[in-house]
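Only one protein chain is missing; all other protein chains are in place.
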Amino acid sequence: MRITVRLFARLRDIAGLAELTRELPDGSTAADAWRELVEQFPAMAAYNASISTAVNADYAKMTTMLSDNDEVAFLPPVSGG
Amino acid sequence: MRITVRLFARLRDIAGLAELTRELPDGSTAADAWRELVEQFPAMAAYNASISTAVNADYAKMTTMLSDNDEVAFLPPVSGG
Amino acid sequence: MQSIAVTSDPLRLETLVGLVSGSGGLGAIATFVGLVRDHNQGRRVTHLEYEAYEPLAVKVLEQIRGEAGTEWPGVRLAVHHRVGRLAIGDASIIIAAASAHRADAFAACRYVIERVKQIVPIWKHEFFEGGEVWIEGATANPQDDAARLEAVRRTCA
Partner (left out) sequence: MQSIAVTSDPLRLETLVGLVSGSGGLGAIATFVGLVRDHNQGRRVTHLEYEAYEPLAVKVLEQIRGEAGTEWPGVRLAVHHRVGRLAIGDASIIIAAASAHRADAFAACRYVIERVKQIVPIWKHEFFEGGEVWIEGATANPQDDAARLEAVRRTCA
């Protein structure tokens, strides 16, 4: 399946991209997508413990199973206000 | 000595006057001025326990000694805001 | 416009905010607007009239600002209280508190409204369907430390 990955704030800076697409095996979870991302961008490993994720613009658990065409967002700790 | 008495809110309504002048013996206190007022307007006795006073536009104790030309204000419980 | 005022003119929130703004060190402004409600204790209110002992009211508002400055150093405060006839929905008081951080701005703003209700010589004359009544709240005693501490407690500081 094909998913869209959205990156924000420093994650976006690390990747140099706000959005990328990935081919993942069926049954992959958000955590799988994250692991693959960290392989490509090792600096992101610093966020392993602090990352949040959203699937199709709703907060989700890292264990959430992904489907074809899903948008997975990885969110570093927030600082609005 | 001659003093000016200022009345506010329901005290003003009871007296039908916002301001009146009084001749008091030397050595009189704000409490003396209040007692005389209550004699003239017995309905004010309801405020004996809740009245505040100000002398020349500063909060004062009822035991404050008055001087000629002082302005004494009697203030029912406040309700600003 | 003075940062502390008792006035018969309509109050404007932008004015109060402007009075506490203007320093790049400020990160938070908390404001409070008191409005005339259309009912009170089961009565249908038609309008209010506020009366003040104005020179003392201004002095006491200055005292309250001083107290807040001791409790939350660096907070900038402005308070306008309206007097005269007010319609339903009109603002009777506006308070603005600006500070580097939000906790102080919220606390100082809340403190001021609590203290106003305790000790500022202003009275609310309520006109309702079928009558009128002077609202009487707290016996004003600016030296009463228990009241001051109760106001501090309500700020959650």
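General observations
We call the chains A, B and C, going by the order they appear; numbering starts again at 1 in every chain.
What we mean here is this: contacts are C-beta pairs under 8 Å (C-beta built on N, C-alpha and C of every residue); 3 or more make two chains touch, one makes a residue touch a chain.
Computed from a prediction, not measured in an experiment: that's the story for all the values here.
Within the entire complex, contacts from the absent chain reach the displayed chains A, C. Taking the complete complex into account, C:155 is the one of C:3, C:118, C:139 or C:155 that touches the chain left out. Taking the whole complex into account, chain A touches the unshown chain at residues 6, 8-10, 12-13, 50-52, 54, 57-59, 73, 75-81.
Along chain C, the points of touch with the absent chain fall at residues 13-14, 17, 21, 24-39, 88-89, 100, 102-103, 105-106, 109-110, 113, 154-156.
Following the convention adopted for this analysis, only the chains that are shown with their structure count from here on.
Centroid to centroid, with C-alpha atoms defining each point, chain A and chain C lie 49 Å apart. Across the assembly, chain B contributes no residue in contact with two or more other chains.
Those residues of chain C in touch with two or more other chains do not exist in this structure.
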